[in-house]
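Yeah, one chain of the complex is gone here, protein chain that is, but the others are all in their spots.
Naming follows writing order (A, B and C), and every chain is counted from residue 1.
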C-alpha cells in the first residue's frame, strides 16, 4: 500500500468539505482556530508514519483523550479490569452526548465511557489509580508519540472550567448516586486538563498505535491484552462518534473516536492507526471533512472491519 | 364553625394513619424525628388560631418554604411581577420532584416553582432582590407568625449541603442554560437555609394567613394583590404536592404545599389556613396522616374549592 | 349579578382575540368552520340562561365530550365508582395530549381521563356499562340540554376515522397492556361519534349544569354524589386544558374542559356553568378568544375557586 499516494488522493477528495460545518465555539480558545485547516496522518503497525496537509500542527484533542483514559484505566486494572464496567456501560447512548436523561433513568451509571458522563467516571477511576489522572495521561502520550513537547493548553482548560456548568451538573448528579470516588471539583479539573492536551495528527496516529497492534506499545511492551485492545475498538465503533456512531459505522466501517477540536482517530486492526483533523463540525460534533476523508480512505483501500 | 371540635374529630380520624409511611431519611437530621408525631392547626382570617396534638412543636419546614419564597419574590416585583415567570413555568411537572428530564428538554426552564429546580430559580431571584434570600425569608416568617424565636436549624442545613449533590447538579445544569443570576454555591446555600427553618403547625398556619386573606398580611398591610394571592393558590393546587397534585386535588380539593419534614399547609380562600404535620411520608413525599387529616377536614366541613 | 351585562363586556374584551390562533385543520370537517365565530353562554344553577354572540350556533364538541363520558361512567358505577380509577390516573400529563411516552412508562395506564388515551379507556368502560357508549351519551345530552335536535355529525366522525391512526395506535397500545375491555375498532368508533356531537354554547352550558349543582341533574334528580361532582371539577382544573392546565388555573382559576372545535366549558361551583366558543386555537389546542373571555369573566366577577 502506497500510503502517501492514498493520503494525497484522500486529501484532494476531502478538500471541498473543509470549511463546511461549524467550528466549536462554546469556548473562546477553540473558536479562534481557523476553519481552513486539514491534515491526515497514518501510522502503520511497524511505526512508519505518513501525512499530508496540516498533519504536524497541534490541535486540542478534546474527547479523543477519552480513548486514552479508558485504555490507561484498563491497563492499570490487570486481573480486575472489569471493575470499571460496573460503573459505566458499553451501550450506545441513543441521545446527544451530554444528556442527563439516561443517566437519571439508569441510576447514575453512564451508558458508555465516551459520553461526557462516562468519561468523568473513567477519569475519576484513573485519578484513584494514579493519584494524578491528567499528568499520568500526558506522560503516557509523550512516551507513545515520542514527542516530549506535548503539553496541556492552560487557556483551554481554564476556558472549559469557566463554561463547565454542564459537566459539573453531570458530575454532581453521578456523585448523588455514589458513582464518584473523588471530589467533584478534582474530577472535573483533571477531565478538563486531559481534554486540553495539544497534539498533531502525527502525534495521535502514533500514540494510538497500540489499538492497531492488539495492545502492544510503541516499544513492544504490552499495554493491554489483545482481547482488551479489541474491546476498546468495539466500544469506539459502537460509541465513539457521539450519537452518529451507527451512521459512522455504516459509512466508514472503522472504530473511531472524534473530538470537538475537529480531530478523529480511526483504527484498522492489524494494519494501522489514522488521525484526521479539520475543525468544521457537523450537527453531532464530528469533523465534516474528517469523516469525508475516512470514508474515502476506506473506499480507496477497501479496508473496513466489515 | 367550631374549629376546635372539628380538629379533634379530624385528629381522631387521622390517628390510625400516624406511623404509616416512611420518615425522610436522606439526611440524618430529619431521620431522627419520631414517626409518632401528629399536629394540626387552623388560623382563620381574623387571626384566631386553633390546634390539637403536637401543633406547637417545631419541625423542619423543608419545601413548604417554597410557597413563601415565591410570595416574597412576587411581592418585591411590583409592576413587573411577571418577570419570574420567564424563568420558571406554571405547569405540573408530571415527573418526580427533582427530575432533570424536563429541565433538559425545556432548556433549563423548570416546570414550576415548587419542584426543586424551580425553587432554586426563585431563591436565586430572591437573592438578587434582597441580597440575602434566607435571612429575608426568616424575618418575614417571624413577623407573620409573631414568633420571634423562629430560627434556621444549622444541623439540617449542613446535612443538606453534605448530601446536596443532586441540587448542585440541578443548579449547575440551569446555570449552563444561563438561568441563574447568582453563583451556584450561594444559591444552593440560601436554598438549604430556607428549607432548614423550624416552625410549628401554629407558626405556619398563622404565617400563611395572607393566602386566605387574598394577599393581606397579619397587620392588615398588603403583601400581594388579590389576583397574585389567588394565583399562588392556583399554583399550589396544580403543583404543590409533588407529582401527586392531581390526586390531592381530587381527594382534598384545596391548594396545598407539602414538605418532606411531614408538614402540609392548605388554604381555604376567604376562610382560613391550615397546617398539619406528621412525619411518615408516602411514596411521593407527602405526609400520609397529614393528607388523611385534610381529606377528613374537607369532608366534615364541606369546604373545598370545588 | 347582571349576567347579560357581564357577558357583553366579556365579549367586547374578547373580540380582538377572535381570529387569533389557528382553526383545527387535521380533519377537513373542522377546518371549514369560520375563524370569526365567537359566542358565550352562562347557565346559572336555577336554570336561567344568558348568552351573547354566536351562542346558539352548534359546533363540534370534540374533547368537551370527555367530561360527559367520565360523568356517565361515574354515575353508572354507584358503589364501585372507583373502578375506573384503576384503569386511568388523575395526574396532569405534563406532555402533549396524545403522547405515548408516559403511557409506555406507566404500563398502559393513561395519566388522566382527559388526554386521548384516558378518554378511550373511559369510552371503553361506558361501552361495557351501556352497550352503546355514543348513543347513551347523545341521549343524556339531549335530556340535560333540553334540545332534542342534538345529533352526531357523520362527516366529522368519518373524517376522524380516516385520520385516526394516532388514536388507533393509542388504543392498540393500551390493548397490548390489557387495558381495554372491548375490541379496538369498536372503542375508537364510539369515541369518534362522541367527539362529533354538535352543540351550541347554550346547549353545553345547560347540559353541564350538574357540575355547578354538585351532581343534581336539570330535573332535580341526582346524577352524581356531591363528592363525585366536586372530584370531576378537580380533574377538570388539573387536567382539563391539555398541557396548559397549570397556566389556565393560574390565569382563569376555574375548572374547565376545552375541545379542538374551539369550545370551552367552565364551572363556578354553586353558581353557574359557562361555555365559550371561538375556533382559533393556541399552540396547546385551547381557544384563544375563549380563554381570554373566561379570564375577563373572572376578573369582572371576582369569581374564582381560589
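In this section, a contact is a pair of C-beta atoms (placed from the backbone, for glycine too) under 8 Å apart; a residue touches a chain by one contact, two chains touch by 3 or more.
Treat the numbers as computed from the prediction; the structure is a model and nothing was measured.
Trainee: For the chain that is not shown, enumerate the shown chains it touches in the whole assembly.
Mentor: Hidden chain, whole complex, touched shown chains: A, C.
Trainee: Looking at C:14, C:126 or C:184, which residue reaches the missing chain?
Mentor: In the complete complex, the chain left out is touched by residue C:184.
Trainee: Which listed residue, A:56, A:91 or A:132, touches the chain dropped from view?
Mentor: A:91
Trainee: Tell me, which residues in chain A touch the chain that this view leaves out?
Mentor: Interface with the chain not displayed, on the chain A side: 89-95, 102, 111-112, 227, 229-231, 233-235, 237-239, 243-247, 249-250, 253, 255, 269, 299, 304-306.
Trainee: Please identify, in ascending order, the residues of chain C that touch the omitted chain?
Mentor: 99-101, 103-104, 165-166, 168-173, 175-176, 184
One rule holds in what follows: only the chains that are shown with their structure count from here on.
Trainee: Are the chains arranged, by touching, as a line, ring, star, complete graph, or other?
Mentor: Line.
Trainee: Mind checking the centre-to-centre distance between chain A and chain B? Centres are C-alpha means, answer in whole Å.
Mentor: Computed value for the inter-centroid distance: 47 Å.
Trainee: Cα centroid separation between chain B and chain C, in whole Å?
Mentor: About 32 Å separates the centre of chain B from that of chain C.
Trainee: For chain C, what residues touch not just one other chain but two or more?
Mentor: Expected reply: no residues.
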